[in-house]
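Yeah, one chain of the complex is gone here, protein chain that is, but the others are all in their spots.
After this line comes chain A, so read on.
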Amino acid sequence: MYYFGLINEYLKNYIKSRLTYRADFWVEVVSDLLFQATNFIFILVIFMHTDSLGGWNQNEVVFVYGFFMVPFGIFSCFVNLWGFSERYITKGEMDRVLTRPAHNLFQILLENIDPPSLFGSLIGLVIMGISGANLGLPFEWWTIPALIVLSLSAVAIYTGIYTTLTSLSFYSDAPTGILPLMYNIQTYGRYPVTIYNRAIQVLLTWVIPFAFVGVYPAALFLQRDEMKGMALLTPAVGAVFLAIGLLAWNYGVKRYKGAGS
């Protein structure tokens, strides 16, 4: 309850400070969407040359992409750790965070909240709706609850992986190389994993499970029975990776060295 109250307060302050920079807000929304649009166009271009990708047709791949955008938007809004190493470790703002009575990771996430990213989730829902209708997918009683559970599980997977990697900042001075690499790998998850070779499939399923933020959960709605088991596994994978992330983080905080003076 306390933490929900805080989310509310921080959002209010975000809006207050952002209202002074309105243009900035819209520029961010538009550039986010343009970024997604280029990826989307890439998919369309592929299907101008072929009718199926590893046994998936255009509407199915587009549907997977739509699903991928939903948890990614939520994650980008609430878990924005890009500048962590520089802002909190190098400049020492972690000191301030640690002297306040709320969990430190939670405070950091709230301080870097980025609501424009949520537009991506909305667009994702629209894409799912359109391609789902094209495919004639049935709308069941469980569709909405499953969408919520699977999206949140996918957000948990992202959060787990990125907090684990960001917590390396507590040990090394500048682990700048890993995050962009991870960012590239995660885009693999929005295509059917079956198109990759075996090693990459295993990597994307069990090591850095980005297949669980896109194709596996989407398969449940696409009635792809071969991946149904994987789809149902998503919440478990989310729980495991989130737990790893939080443990790594809490352990890292104990190693925090502070900055300069």
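The definition used in the following text is that contacts are C-beta pairs under 8 Å (C-beta built on N, C-alpha and C of every residue); 3 or more make two chains touch, one makes a residue touch a chain; residues count from 1.
Going forward, contacts and distances are computed from a predicted model.
Asker: What is the missing chain called in its UniProt entry, if the choices are "ATP-binding cassette domain-containing protein", "Gram-negative bacterial tonB protein", "Sel1 repeat-containing protein" or "Nitrite reductase (NADH) large subunit"?
Answerer: In UniProt, the chain excluded from the picture bears the name "ATP-binding cassette domain-containing protein".
Asker: Just to verify: which one of A:P145, A:P180 or A:G258 makes contact with the chain not shown?
Answerer: A:G258
Asker: Since one chain isn't shown, list which residues of chain A touch it in the complete complex.
Answerer: For chain A, the residues touching the absent chain are 2, 5-6, 9-10, 13, 16-17, 20, 92-96, 98-103, 107, 173, 254-258, 261.
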